[in-house]
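Below are the structure tokens for one structure; questions will follow.
With one protein chain removed, the remaining protein chains of the complex are shown where they sit.
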Amino acid sequence: MFGYSFGELGSIFAMQAFSGLILFSVFLLMALGLAIIFGQMGVINMAHGEFMILGAYMTYLTSHIFQAYLPGLFSIYFFVAMVVAFIVSGAAGLAVEWILIRHLYRRPLDTLLATWGLSLMMQQAFRTIFGAREVGVELPQWMMGALPVTDVIEVQINGLFVMALTLLITGGVALLMFRSRWGLQVRAVVTNRVMSGAVGIDTRRIDRLTFGLGCGIAGIAGAAFTMIGSTGPTSGQLYIVDTFLVVVFGGAQSLIGTIASAFTISQSQSTLEFFLSGSMAKVLTLLVVIGLLMLRPQGLFVLKVRK
Amino acid sequence: MSTANTTTKNRHLELIGIGLIALLILVVLPVWLDAFRLNLVGKYLTYAFVAVGLVLCWGYTGILSLGQGIFFGLGGYCMAMFLKLEASSVANTKIQSTPGIPDFMDWNQLTHLPFFWVPFKSLPFALIAVIAVPSLAAFILSYAMFKRRVGGVYFAIITQAFAAVLTILIIGRQGYTGGINGITDLRTMWGWDIRTDGAKEILYFACAFLLIGMMFLARFVLSSKLGRILVAIRDKEDRVRFSGYDVASVKVFIFCLASAIAAVGGAMFTLQVGFMSPSFVGIVPSIEMVIFCAVGGRQSVVGAVVGTLLVNYAKTSFSESFPELWLFAMGGLFIAVVLAFPRGIAGLFTDQVVPLFMKWKSARDGATPDATPAPAE
Partner (left out) sequence: MPKKPPTDLQSPLRRKLLVGTAAASAAAMMSSPQQAFAQTFPTAKVNTTGLAVTDTEVTVGILHSITGTMAISETGSVEAEKLAISQINESGGILGRKIKFIQEDGASDWPTFAEKAKKLLVENKCASVMGCWTSASRKAVLPVFEQYNGLLYYPTFYEGLEESHNVFYTGQEATQQIIAGLNWVNETKKARSFYLLGSDYIWPRTSNKIARKHIEGHLKGCKVLGEEYFPLGHTQFNSVINKIKLHKPDVIYAIIVGGSNVAFYKQLKAAGIDLSKQTLLTISVTEDEIDGIGGENIAGAFACMKYFQSLDNPANKKFVEAFQKMWGAKTVIGDVTQAAYLGPWLWKFAVEKAGSFDVDKVVAASPGIEFKDAPEGYVRIHKNHHLWSKTLVGKARTDGQFDVVYTTPDLVEPNPFPKGYQ
């Protein structure tokens, strides 16, 4: 079959499965922040990619600070960088919500446009501050490279890292949503905003925190993606179509939906890429997702909501 | 006062507006500007077609499409295919290994014209295709979704994904489409050289007349009974459905109409600029076209055209003097419009300028009590 031997087929299978899992983690990490916001407010944040790149630039800055002042601790700077990315992106998100988004809750389509305007401004800000060229983010040695399993199969360390991170953050978000008081309030607001307000939940505050959290997670994702992608003023644009589709395909108001959708899209893309050329695989994946969305417009999983 | 009164007044205002636009683009600009600037305005006017279409489907029906570039591009490509075939006559292309086919096909080892290119040798077919192909695409895209009641943000994201798919396809299948460079070096239409200054001027007027025609068409649709249904759909879709209207079909129709109008713009773009490339099909130009419409006023046909002209004028002059600031200005403008003036320049005009004018007029007339009260109050 396809000119491979049985042993090779086994290896192909193992390696492709692993690549698929990495892709799944990447997609999920990209989409998580956006999904939280979309689920809470029905708003797509078009500047999501730029918040990710903000996180990536924070990683870049942190690495330089560590190189200059704490060279001995450089091998662990990445953890600090992720915290910085979360805080900065999250704070930026809170500010944006306060200045911009809160005026637009009744007009979700307008939010789409306003956040697009925001993304333009953020891109130009990055270009002015960090220059038009892409910056290279230096990573600690231990994060690059692979662990050999057999002589064909190797496991990427940064892939494992992204998987672990995704697991951790998804777990964290799930805990927050389903075990904390704040999560309870969020779910209440999603189910019935007016009623939640009536029973004393500060819906405005919940919205703001959700938006900030979503942007903060985008920042972490951006920090993590310095391992696998580029960091430049317009790099955020590379992720938007994939991210939006994962979220929309997953359906609003459902963490499980986002996970399932990221899994489906990543697996189909990864498999198609193996048998076809990269760009045809991409086209087919997008068309399949669009087709499925036409059949199941509200996404994979839907929470019943009272309107 | 009655709403009917306001509506008639707005209708009169719009008609006056269309008249002023016609005066501006048919008389003032051609007299005032040199050939180069006029050609630029001609290019802006082609974007205004898209904006007029967006008024119909977004401003009045509430369907936000972030993929209007698809239809603008398809219309443009249909036109470009005809022009390219005419430019690739056997005589013009005799240095190629296969003379008589477009140069980019020859570079990609195609030895005969692909089947879907063949009919584009005929101008009437190409002109029909300019409307038919994008409308068909719009129909396929929207039918399934509107039947299943997909709307709002979902529809916006799906149209955006479609724009991405189409861009990848056009760039990747370069033997059939000209790839990332697009279809370039277009020369004549039925032997008439479209590159000369004289031809550009004629094309400019053709474009201007078509645009005014489209504005009247849009006005006609909006002031008909269909127009009322559209507004009703935007404001409470379910109620319209419960009243027995086939909401999905109406939405599909208006979306196809908007796409066809955009496609005419695309075809005029190809004629005036002299090429078509996938960079007009993608996500960014599609959203920019929404900006034009939003700035001018999404609920005003006149406003959309004015907005397109103003934003593009600002873009050209800004990027000539402060290129660094252009994205800030554009982003800021977008946010400001959405946040503070959701009805754009047109809204600003009818809400602020018109009442002032009325006040001034009634003051001058000695405050006759029978003067019409200002609509905004």
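Per-chain residue numbering starts at 1, and chain names A and B are given in the order in which the chains are listed.
Going forward, a contact is a pair of C-beta atoms (placed from the backbone, for glycine too) under 8 Å apart; a residue touches a chain by one contact, two chains touch by 3 or more.
Because the structure is predicted, anything quoted here is derived from the model rather than measured.
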Contact with the hidden chain (one of A:L70, A:I87, A:A132 or A:I256): A:A132
Given B:G179, B:G266 or B:G303, the one touching the chain that is not displayed: B:G179
From B:M189, B:L203, B:A218 or B:L327, residue that would touch the chain that is not displayed: B:L327
Hidden partner interface residues of subunit B, rising order: 36, 39-40, 43, 97, 103, 107, 109, 168, 171-172, 174, 179-182, 184-185, 195, 273-275, 277, 279, 316, 319-320, 323-324, 326-327
Those residues of subunit A which, in the complete complex, touch the missing chain: 4, 8, 11-12, 15-16, 19, 22-23, 26, 124, 127, 132-139, 144-146, 148, 152, 154, 156-159, 227-235, 237-239, 269-270, 273-274, 277-279, 281-282
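Rule of thumb we're sticking to: only the chains that are shown with their structure count from here on.
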Whole-Å gap separating subunit A and subunit B, where each centre is the average of the chain's CA atoms: 34
Interfacial residue positions of subunit A with respect to subunit B in the complex: 38, 42-44, 100, 103-104, 107-110, 112-114, 116-121, 123-125, 127-128, 240-241, 244-245, 248, 279-280, 282-283, 286-287, 289-290, 293-295, 297-298
Subunit B residues within the subunit A interface of the complex: 62, 64, 66, 144-145, 148-150, 152-154, 156-158, 160-162, 164-165, 168-169, 172, 283, 287, 290-291, 294, 324-328, 330-335, 338-339, 342
